[in-house]
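See below for the structure under consideration.
Shown here: the complex without one of its protein chains, the others still in place.
All chains are identified by letter, namely A and B, in their written order; residue positions are counted from 1 within each chain.
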Amino acid sequence: MRNPKFCLILAVILAAVVNGFSSVINPYYYDILITIGINVILAVSLNLVIGYTGQFSLGHAGFMAVGAYFSAWMTGRYGVLFGESAPATGAIYVLALILGGLAAAFAGLLVGSPSLRLRGDYLAIVTLGFSEIIKGVIQNAEPLGAQRGLGGIVQHTNFFWTFFGVALAVYGVLTLVHSTYGSGFLAVRDDEIAAEAMGINTTKYKVLAFVIGAFFAGLAGGLYAHFKQFIHPEGFNFLKSVDIVVMVILGGMGSTAGVCLAAALLTILPEVLRMLSDVPWLPEPARHLADNRMILYSLLLIVLMLNRPQGLFGRLRFGAGKP
Amino acid sequence: MIEFLQQLINGVAQGAIYALIAIGYTMVFGVLRFINFAHGDVYMLGAFAGFYTAPGILKIFGGGPSYAGAAAVLLTAMVICAGIGVLIERICYRPLREHPRLTVLITAIGVSLLLGSGGQYVFGADPKAFPEIIADAAIELPTSWGSFSTLTITIGQVLVVGCTLVLLFVLKTVVLHTKTGLAMRALSLNPTAASLMGVNLDAILSFTFAIGSAMAGAAGVLTSIQQPSIDPLMGVSAGLKAFVAAVLGGIGNIPGAALGGLLIGLLETLVVGYVNPTYRDPLVFAVLILVLLFRPSGLLGKPEREKV
Partner (left out) sequence: MSLLELQNASMQFGGLRCVCGLSFSLGDNELVGLIGPNGAGKTTVFNMVTGVYPPTSGTVMFEGVKVSGQRPYRITGRGIARTFQNIRLFGSLSVFDNVRTACNMHLRHGISHALLRGRGYREEEKTIRAQVGELLEIFGLLEHRDRPAKSLPYGDQRRLEIVRALATRPKLLLLDEPAAGMNATEKNDLMRLIRFTREKFGLSILLVEHDMKIVMEICERILVLEYGRKIAEGSPREIREHPDVIAAYLGQEVA
């Protein structure tokens, strides 16, 4: 990565080119590809918080929900503000994605500024609590479909926008952690007291990581809403947050490349497990693995922590590693 | 007024359950300085231990629901959970004692998920009807109490509160008046000094997990007497609320956990009764956040500092 900006532009062009061929991709695989993209954004942004800044957040799905609901509400209400032509509605969609991200970032600020004064394990539960509160608010908000979920969202998300988002998230996190600011985040992770003694405002850095992480989670939420066309409060529950956490830990906290790989693998895994149910000669339990993937994930977490806390791909780096 | 009193009664019964679970969080935190995320799932396992052993045990005691039978079921569940707690500590936490906190925290979350999802696999995901181990009914209040006689107090509620008080008393005796209790307290004040004074760290930790898990197991059975529908994920929400109770009371402080449990039970019942049931969980979390912001050491706890 000699020139990160160049890589970013290249990735975006690549996304546009592949997007041109999207009609020839099998819809099933296309669906998986988009889901991989969204999960990569979620995992990479959570990695900024957990892996690079050392703050354990169990509420990433909550920020995703804020982005998803905000953007879906916006395109639902103002989708045809500039007319019904494709560029006009597309512009609203992109605006809604950005504003959804900003709304999530704002939620991140609200959550982060008070709770980041807390120690690690408290933070995990407080962030979990906040995402439950966010869910509770949505469940009681009529304009957002309350407990019925919000449907009828126009499908705008395609390969291009998803991987544009992926490129932005990866670029953003990598440039940040390789900058002098990045050394500040890492310092906070390694030793807060020493970081303060180096003149680093630890609270500010933690909140920053949180806000940036939340922004990308919100962006991913917007992409998700405009792909699935239906969102439900339970889709952003505690287990969704755990899913993202598993991606980060499996990939290796603090390794963006590893986390991307893990996000892709863990998106494909349930699909592979589902195929197993059609294999007649497999024993009964193996055929139901898809329904019980949480057992697999939790075992993976425990075994990894006991034997390989750096994750499976913790040493993986993009490019040569020098900024 | 009567209705409010009724809510208070229900709240106290619910709070007693949270208090029992919260004690486990607080005891483990006291000696290890970490949150045992899997504790709520041990409570769930307590309920299932009761579910599977109750029919057999009741048969020994004459077949039908009986107090002796119920006591035996309760004790069995406590013993089973104590064993599970010790196993969890042994297999998952002990090897990580010198590791960064984050590693231990993630492991604890993993254990919690494993017990929850493993429970779904083994027991089945759908709710089960807990067998009737005592004949639960409303207690007839004397009519001389006037309008108070319309209050509903069930045998189950009395039992829950009574059992909780007895267990708390036993725990207090153990912690304050036995050698093991002294070792536990020494450990929570200064682990290094305690082990230099000959306190067997491993044994005390096992003991702490055993006691805490037994309490959670008891809570699992006692809950099921009142609400006889159990499922493998029942531990998640109860565990989180009990954790909030422990923090509210001051984590590491046993009387604090009991007080916190009581307050959370009351708050929850009042919110459901007077506000809106969907706000129940969010409000409990709001309490947690407020406590951590304004009084992180809880109601009865003492502030702590990191040594530099």
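List of remarks:
Convention: contacts are C-beta pairs under 8 Å (C-beta built on N, C-alpha and C of every residue); 3 or more make two chains touch, one makes a residue touch a chain.
Just so we're clear, the structure is a prediction, and the values are computed from it rather than from any experiment.
Among A:Val137, A:Leu176 or A:Leu299, only A:Leu176 touches the chain left out of the display. The chain that is not drawn here is touched, among residues A:Pro87, A:Gly152 or A:Gly199, by A:Gly199. For subunit A, the residues touching the absent chain in the complete assembly are 4-5, 172, 175-176, 179-181, 183-184, 186-187, 189-191, 193-202, 208, 323.
Rule of thumb we're sticking to: only the chains that are shown with their structure count from here on.
For the pair subunit A and subunit B, the distance between C-alpha centroids works out to 34 Å. Contact residues of subunit B toward subunit A in the complex are 34-35, 92, 95-96, 99-107, 109-114, 116-118, 120-121, 236, 240, 243-244, 247, 276, 278-279, 281-282, 285-286, 288-289, 292-293, 296, 306, 308. Residues of subunit A touching subunit B in their complex: 50, 54, 56, 58, 114-115, 118, 120-122, 124-126, 128-130, 132-133, 135-137, 139-140, 147, 193, 238, 242, 245, 249, 253, 292, 294-295, 297-302, 305-306, 309.
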